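Questions regarding the structure given below will be posed in turn.
Every protein chain but one is kept in place in this view of the complex.
Letters A and B name the chains as they come in the text, with residue numbers starting at 1 for each one.
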Amino acid sequence: MSADFLYGIEVIINGLMAGVLYALVALGFVLIFKASGIFNFAQGVMALFAALTLVGIMEGQVPFAHLINAVFGTSIHHFGWQVPAILAIFLTVLVMIAFAWAVQHFVFRHLVGQEPIILFMATIGLAYFLEGVGDLMWGSSIRTLALGLPQGGSIWVEEMTNGLGGDDFYGFFIDKLDMVATLVALVLVAGLVAFAQYTKQGCAMRAVADDHQAALSVGISLSYIWVLVWSLAGIVALVAGVMWGAKSGVQFSLSLIALKALPVLMLGGFTSIPGAIVGGMIIGVGEKLFEYTIGAPYLGGATENWFAYMLALVFLVFRPQGLFGERIIERV
Amino acid sequence: MDGAAPYVTADGRQIGGVLMDMRGITLRFGGVEAIKNISFDIREGEIRAIIGPNGAGKSSMLNVISGFYHPQDGEVWFRGEQRKPMKPYQVARLGIARTFQNIALFEGMSVLDNIMTGRLTHMKTGLLAQAIWKGRAEAEEVANREIVEKVIDFLEIQAIRKTPVGRLPYGLKKRVELARALAAEPKLLLLDEPMAGMNVEEKEDMSRFILDVNDEFGTTIALIEHDMGVVMDLSDRVVVMDYGRKIGDGTPDEVRNNQEVIDAYLGVAHD
Partner (left out) sequence: MLYREAGDFKTSYKADSQTFPIAFDRWRYWAVLVIAFCVVPFFVNAYWANAILVPFLIYAIAAIGLNILTGYCGQVSLGTGGFMAVGAYACYKLMTSFPDVSIVIHIILAGGITAAVGAAFGLPSLRIKGFYLAVATLAAQFFLVWMFNKVSWFYNYSASGQINAPERFVAGIAVTGPNTAPWAQYMICLVFLTICALIARNLTRGTIGRSWMAIRDMDIAAEIIGVNPLKAKLTAFAVSSFFIGISGALFFAVYLGAVEVGEAFGIQKSFLVLFMIIIGGLGSLFGSFAGAAFLVLLPVALKVIGVDLLGWPTDLVAHLQLVIVGALIMFFLIKEPHGLAQLWRLAKEKLRLWPFPY
């Protein structure tokens, strides 16, 4: 096999893993949309906020330090302690649950029954709000996430695949972190699907996703389910934030990943958990392949900025409901 | 009454030749056949009722006539010419207007604006003229406003013309929807359950309006309706549908005495 072809395979494998990470963010969208019909634009910022909170807790930062210093003229920054990773993760999950409750109680409880466009714009407002709060709480400089996750290329894989392509080929370069992320994501998806199918709450969640009124009439508490769903989305956001953060540092661009999740949802449909995974992988592979074969050689590179959206756009024109979504039959 | 020869009804209305002819219409949604090989016609100037139990396919038939659904089989003939498959807005241009079972008014606009949208097929000024407004566009707007005001007078809704439609009670919304359809000065008016959800007084008002429309403007009307009293009183001829098939077609009296229709829909009075 030629080295070029093998490099192409490497691009595909890396694309699949990038796709899994996209899918992680898309999962959060699907959860909330399924249960409440809200398209949560703030999902990406939630990932950023969760990661920031995790780092902040671990490093013993004082929340809102900057603001407190400005108002009271003090000069505090850190508590002086370090929190172990497991405890920090647990505390961050609590914060995300509190956030879910607050969002439900102060915002979306009052927007029940509004048109989808209004709900969507509310989540854009929420995204800005959360971004500002995150900056106020933990500051806006780039942070590194030191969770002890394996980093760097996997020597093992490189050595195993060295012989495949002759002298020009040095073995597949697969990042260990990507492998861990893929594993985590698959476990998470399996867990979520099991939760939705087999637990009482999961069943209630699916009922709410189908029909609010009907769910209410059998005694399901909408606000409980919504807090639950936003909490789950928050946990998914935490995982996504950790994975992406470990790759490239915890910074604002993390929230832009959310925008990338949109084409994933276009392809996979807004309401399908497996669809989010498949959509993510198609986008991940598609992006990298396009850049490798056409973008870098002929178009000057950096096509990953827009290719996913164009792909989704073209796809939508032919199949407006995505791969897994339900066909929209309009009635008059 | 046989054949397609024009005639005059007992109360002096002119019924002309065949206006709309549905031939062998079959409509399927996936595996479900909503309409099975139905043929009937509508004559110019008459009031044609389409009745039948729920789920018989009556609204679907109206949607086929509007061009919203495209039948897999069959032909639609309008004014002597076969109608090619076309988009709903092209059907509207032919002169077919309708009301909807669940009110489809534009909730963000006032009553007046809603009825003005009924004039869309008649308003022709281009974008540039509208941007300038003074001159052609304004003149056309005023001219069409006059026609709309006549419709408003006819349906007696002057008091609410500036009210946002969302605030109106159900009965008035239905009337505004009728006004919007009338404003288009249609050749064929389709009414989908115009009396639904109304009390006796409102039904009497609506019946009067429908009869007046047919009488004064000579508009051909096809209506879907469940209230048998209304159907028998208003219509010249009736089509009966059941599970997508046609089980009756004729004058109200003929249909009333049709055994199949009685079994499927009308029932028998119990002592």
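Here is the rule we use: a residue touches a chain if its C-beta (ideal position, glycine included) is under 8 Å from a C-beta of that chain, and two chains touch if they have at least 3 such contacts.
These figures come from a predicted structure and were not determined experimentally.
Student: With the full complex in mind, choose from A:Val62, A:Ala85 or A:Met121 the residue touching the hidden chain.
Tutor: Hidden-chain contact among the options goes to A:Met121.
Student: Looking at B:Val76, B:Ala97, B:Ile224 or B:Val255, which makes contact with the chain not pictured?
Tutor: B:Ala97
Student: Residue by residue, what part of chain B touches the chain that was omitted?
Tutor: 66-68, 87-89, 91-93, 97-98, 100, 104-109, 113, 116-118, 120-121, 123, 125, 127, 130-133, 137-138, 140-142, 145-146, 149, 180-181, 184
Student: Touching the absent chain: which residues on chain A qualify?
Tutor: 39, 66-67, 70, 107, 110-111, 114, 116-118, 120-122, 124-133, 135-136, 140, 256, 259, 262-263, 265-266, 270, 299-300, 302-303, 305-306, 309-310, 312-313, 316-317, 320, 330, 332
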